[in-house]
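Of the protein chains in this complex, one is absent; all others appear in place.
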Amino acid sequence: MTSVKTKSKTTEGNFFDSFHIGQEIPHATPRTITTGDVAIYNALYGARFALQTSDEFARDCGLPRSPMDDICAFHIIFGKTVPDVSINAMANLGYADCRFLKPLYPGDTINTVSKVIGLKQNSNGKTGIVYVRSTGYNQRKEVVLDYVRWVMVYKKDLDAPAPETVIPDLPSVVAPDSLVVPEGLDFSKYDTVLGGSEFLWEDYETGEKIDHVDGRTIAESEHMMATRISENNARIHFDDFGQKPTRYGQRLVFGGHVISTARALSYNGFSNACFMAAINGGRHVNPSFGGDTVYCWSEILDRAEVPRRKDIGALRLRTVATKDQACADFPYKSAEGEYLPSVTLDLDYWVFMPRRV
Amino acid sequence: MTSVKTKSKTTEGNFFDSFHIGQEIPHATPRTITTGDVAIYNALYGARFALQTSDEFARDCGLPRSPMDDICAFHIIFGKTVPDVSINAMANLGYADCRFLKPLYPGDTINTVSKVIGLKQNSNGKTGIVYVRSTGYNQRKEVVLDYVRWVMVYKKDLDAPAPETVIPDLPSVVAPDSLVVPEGLDFSKYDTVLGGSEFLWEDYETGEKIDHVDGRTIAESEHMMATRISENNARIHFDDFGQKPTRYGQRLVFGGHVISTARALSYNGFSNACFMAAINGGRHVNPSFGGDTVYCWSEILDRAEVPRRKDIGALRLRTVATKDQACADFPYKSAEGEYLPSVTLDLDYWVFMPRRV
Partner (left out) sequence: MTSVKTKSKTTEGNFFDSFHIGQEIPHATPRTITTGDVAIYNALYGARFALQTSDEFARDCGLPRSPMDDICAFHIIFGKTVPDVSINAMANLGYADCRFLKPLYPGDTINTVSKVIGLKQNSNGKTGIVYVRSTGYNQRKEVVLDYVRWVMVYKKDLDAPAPETVIPDLPSVVAPDSLVVPEGLDFSKYDTVLGGSEFLWEDYETGEKIDHVDGRTIAESEHMMATRISENNARIHFDDFGQKPTRYGQRLVFGGHVISTARALSYNGFSNACFMAAINGGRHVNPSFGGDTVYCWSEILDRAEVPRRKDIGALRLRTVATKDQACADFPYKSAEGEYLPSVTLDLDYWVFMPRRV
């Protein structure tokens, strides 16, 4: 019989053979967010959405003050899952069915709980795919956001039997009538001058493509700080020496850093799209490294009215980020349907936008 | 007739031919400043002026708490003007007539409005100089600071007729009797031990030169974070890939980063000069790049009493910053009157300082 004393004191995290369907994983490291976190996030990405930069503007839109950027909230909730879910992952395969249900405000404290909803061992017997639904809660136990991700994780005991395959049924798109408008939000007096653009929900058409023009070169310290803001401890992002013998030979940039950078750059084109409503799906299709320059473009995939609201509408966007390639001609996939090597991110999501009233 | 739908959704900003005399430009992205912004600014520059680092010290000087560093306030107010005024600028030519009228405190929300006060098309017909007076307001519509800058901007339509030339009449020096002491400030019990130096207003003489001794090497991520703190989106500072084909072949450091670095280094020599009162003029005379080491020196250009105040005086300073050249011998201009290639900044300004009471 082994006592707790003789156990390794360091956490190795879960392997594929540690998971079972229905397993609930409450994650460590609860986190109170502050205006300090907001300020660092802004310094890393250059926030310009007026509702997130000005408490006065937020109050004029019916909120108590500026909420935290939704993507930052997503990363913090995501980060807590890393030590338990993906520290032994070979690849982060995708996101789906993510809804932003409640804005976070400075002073709120976040917890995350994950539930295993799918398992599929790979035919090589060495790895398997784990699907988890992760839910972020605030200090009042209200759900802040909720999403599914799936990762390919190493097995520890190669002789462990394969679990029954369960692949969850995931929506390819979050239904627009299930999107949740932040409590109190009222865009009827939205100020487009301070917002930074005259373009409102009515002005975008399905199929329209927008080059977000600007480029941002990734500094090593910036992506590492970004990763630490969310307490994501995946060593691949921090340990350049340890990465030398690997196929990339260096640290990899946290995929969330590319999402945040693309979201910030998309201000030029969607200046009034100040809230994320949902993430329908997202893939990091090529890795990024320090020194890469991020560009991005977007396409309007769909438009939806919001039930009982004349002041607010939803746009479904695809935002594609590239590295070291400007996006005037919307780089995406080859004729064979493969992502171009310069493409790093393919993100499909809903945003809320003021309507012309 | 074109509808709003067919317009490009990205902002291209104004060109020389978009401006007209008297034009008022309310800028987007209102901004609530927080102790988070203050902390990042301090982490980037190493604030040591006691009044800005300690709420207790500030209260002992009659203020409600530590105000934000004046230069940081200047950059935030400046940053808002970039998308509208200088995103298509070839060069930022100068600043003048800047007065610091009200300190900013965490919780304040800033807006900026600019007015076009001068225009002069260049003889090449491709560019012109635009003079704007930009005014920063707090949430109570009080003027926080006010300054003029002029930039050389590209024309978009080369066939557009040249506007009538108007060159504003700008003071070479802000009159010392127009300087505004922050409301409530009382230096009669100023603590020089905590302030960091025994030297007060009386101890400086016109013509005296001070080498600020220390050097600071610019990290890429630091100048980019600094630029984003002020929501300045000029792509020349962020897009290293896009800059490769240009004459510099790389990102340029935001000039404000050099001003802030020099101001922080000047603590060693002016430890008690905790408030900027005015900027008489400023020029970025050579560009800086990541990896450059900033040094600086100052000269006392003038001294002025403050009307009806025995506790506070003003010093007019010239601070000159260099790159990769220490300042023990005060590098400045050649015999021919040209700035030395190592000189990056020539800043002429007023500071407030406690007097010996």
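The first chain written gets the first letter, and so on, giving A and B; residue counts start at 1 in each chain.
Just so we're on the same page, contacts are C-beta pairs under 8 Å (C-beta built on N, C-alpha and C of every residue); 3 or more make two chains touch, one makes a residue touch a chain.
Computed from a prediction, not measured in an experiment: that's the story for all the values here.
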Looking at the whole complex, which of B:D84, B:D108 or B:E220 touches the chain that is not displayed?
B:E220
Contacting the left-out chain: of B:E24, B:D169 or B:E205, that is B:E205
Considering the complete complex, identify which of B:N14, B:T32, B:S66 or B:N111 is in touch with the unshown chain.
B:S66
Per the touch rule stated above, chain A touches the missing chain via residues 4-5, 7, 9-11, 26, 28-32, 34-37, 39-40, 83, 107, 109, 111, 139, 219-221, 224-225, 227-229, 231, 233, 235, 238-242, 251
Could I get the residues of chain B that touch the absent chain, sorted low to high?
34-40, 42-48, 50, 53-57, 65-66, 193-199, 202-205, 208, 210-217, 219-222, 268-271, 291, 293, 324, 326
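Operating definition for what follows: only the chains that are shown with their structure count from here on.
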Rounded to a multiple of 5, how large is the rotation, in degrees, that superposes the C-alpha trace of chain A on chain B?
120
CA centre of chain A versus CA centre of chain B: separation in Å?
36
